[in-house]
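Below is a structure I'd like to ask you about.
Missing here: one protein chain of the complex. Every other protein chain is in place.
Showing chain A:
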C-alpha cells in the first residue's frame, strides 16, 4: 500500500459515495452532497496523477475482479499526466454541478444524471491506469456507456437530444469495434494481453501487421477524440449534454483518444514508422482547419465550442504526428518539443474549454437559449461570467497572455526548427503544418471575438437575454478555479517542465524539451525563448499605467447617445448578429462550407411590384457529414431492408441457418 493506492482508493470510494448520494438522497440535498463528493473524488484523482507523474511506481493485479482475464492496473508518468487533467476537470465539474443542476428532480439534477456522472468520471480515471488489453477495453466501454446515458439526460426537454445520442452511440461503438479488433490482433500477435508483455514482444510484429493495428486503433481513438472526419457526433453530443457533462467530455474524455494514440504508438508499439505519424499529422491538420472554419460560422454557442474542440484536438494530433515524424528522422530533441507542445495543449485546452463550457452552461441556465443570434447584452447583467468567459476566450484564441498561446508557440517552434535537410517529407510537411496552425489561429481569433462580442456585449436581442441573472456562487467558483488554472499555465508554464520531461521520457523519446528556469520558457536545442510572465506583467502594467494616467490627467468620461444617423433611436435589431458577423468569413470559405440560402419574397396583394415581406433563411450544414455519413447511413438502411427477406418468420428456414452455421464452423475448425 503506497500513497498512490490510498489516493486512488479514496478517489474511487468518494465517486461511489457520490453515486449513492445521487441515488438515495432527497432532492433538497442531492446535488449538493453528490457535487461535493464528486469534487473530492476529482481532487483525489489529481493527487493520483501527480504522484504518477513524479515517477511513483504502482501496479495492481486483481485476478478475481473480472472472469477469465482479471483486471490489471499500473501507473506511469504518461497515465499520470492524463489523470491530472481528468481529476482537475472532475473536481471543477463537481462544484459547478451544485449550482447548475440546482434543486430540481429532472434534467441534470435527476437521480440518474447525478448518479451516473461519478461513474463516468471514475471510468475515465481508470482508462489511463489500465495495464492490459481487456482492462483497457472494459473501462473504455464503461466510459462510453456512462457518457451516453449522460448525453441523454435532457431527452424529455429537447427534441435534438435523441438524434444526438444515437449519433454518439453509433460512432462510439463503431470506434470501439475498431479498437477491439486492433488490440485483439495485437494481443494475438504478441501472445499476451498484458501491456508489459506486448511492449517486449512488439519488435517481433511484422511491420504490415503493426501498421494495420495502428491504423485500426487510430480510427477508434480519433473518433473518440472527435477528429475530422470522424467528428459528427461531437457537435451534437457536446451541444445537447448538460454543460458540466459537455465540459467533462470535451476537456477530459476526448483527450483519452489522444492518450490511446500515445500509449499504443509510442509506448506499446515502440514508436512505429514515419508514415504512421504523417497520417496522424494529416488527420490533425484536417481537423484543425475544418473544425475552426465550422466554429467561426456556428451560431449555437455550444456547437461553436464543440467545433473548437475538434480544432484543438487537431492541433494536438498535429503536434503528436510531428513529434513522431521528427523522432523517426533523427531529430529527437525537436520531436520532444513538438510532443511537449501537444501535451501542454491537452492541459491548456482542458483548462479553457472547461471554463468556456461552464460559461455556456451559465448562459443557457440564465437565458434558456444557446443561440448567439438571440443573446447579447449579458455583460451588464452577468458581469463575472462575462469576464471569466472573456478570459477563457482569450486563451482559446491563442492570444498572448493566454495559455493557449504558449502551447501554440511551442508547436510553431518545433515546426520552424526542424532541420531543412531532414528529407523531403518533413521539408514539405513542416511549412504546411505552420500554414495550418497559422490559419487556425487567425480564424480562431475571429470565432472567439464573435462568441464574446455578439453573445455577451452590446444590447440584448431577446427578452430572455434582457432578463438574465448572474449564476449562483458555486458555478462562479468552479469557473474561477478553471480560470486560475489557465492563468497559472499561462504565466508560469515552466512549472510543468519536469513532469513533461518524465512523460516524454516514458514515451521513449529520451530528450528534455524545456530547460530549467521558471520565468523564462527556454527550449533545449532551440535558441528561441519567451518569458510569459513578463509578457503578462508587461501588458497588465502598461494597460493599468495608461488607464490610471488617463484617468488622473484627463477629464471625466461622459455618456452620450451613439451615432444613429439622426434617425434614432437605435434598436437591438440594427446590431450585428452572430450570423451577420461571420458572413464575410463565410463568403471567404464558401467553397469549404457550401451554405444553403433560401430567399422567399412575398408580394403585396395589390400589386406584384410591391414587396410585402422578404424571408431569408440560411443553413450551414456539415458538409463532411452530408457527403460521407448520409450515403453510408442510407446504404446501411437499404441493406437492413434487404436483409429483412432473410427472416420471413419460417421456423424451417431458421433451423437451416443454424445447421449451415454449425457445419461451416466445424469445417473451418477441421481445416485449421
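Operating definition for what follows: a residue touches a chain if its C-beta (ideal position, glycine included) is under 8 Å from a C-beta of that chain, and two chains touch if they have at least 3 such contacts; residues count from 1.
The definition used in the following text is that contacts and distances are computed from a predicted model.
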Choices "Molybdopterin synthase sulfur carrier subunit", "Sulfate transport system permease protein", "Cytochrome P450" or "Formate hydrogenlyase HycD" - which one is the UniProt name of the chain not shown: "Formate hydrogenlyase HycD"
Residue in contact with the excluded chain [from A:574, A:636 or A:663]: A:574
Absent-chain contact - pick from A:100, A:195, A:357 or A:405: A:405
Residue in contact with the excluded chain [from A:28, A:159, A:206 or A:559]: A:559
Touch with the omitted chain, as defined above, among A:132, A:331, A:413 or A:511: A:413
Missing-partner contacts on chain A, residue numbers: 296, 376-377, 379-380, 390, 397-400, 405, 409, 412-413, 415-417, 420-421, 427, 431, 434-435, 437-439, 441-443, 445-446, 449-450, 452-454, 457-459, 526-530, 535, 538-539, 542-543, 545-547, 550, 554-564, 570, 572, 574-576, 580-585, 587-588
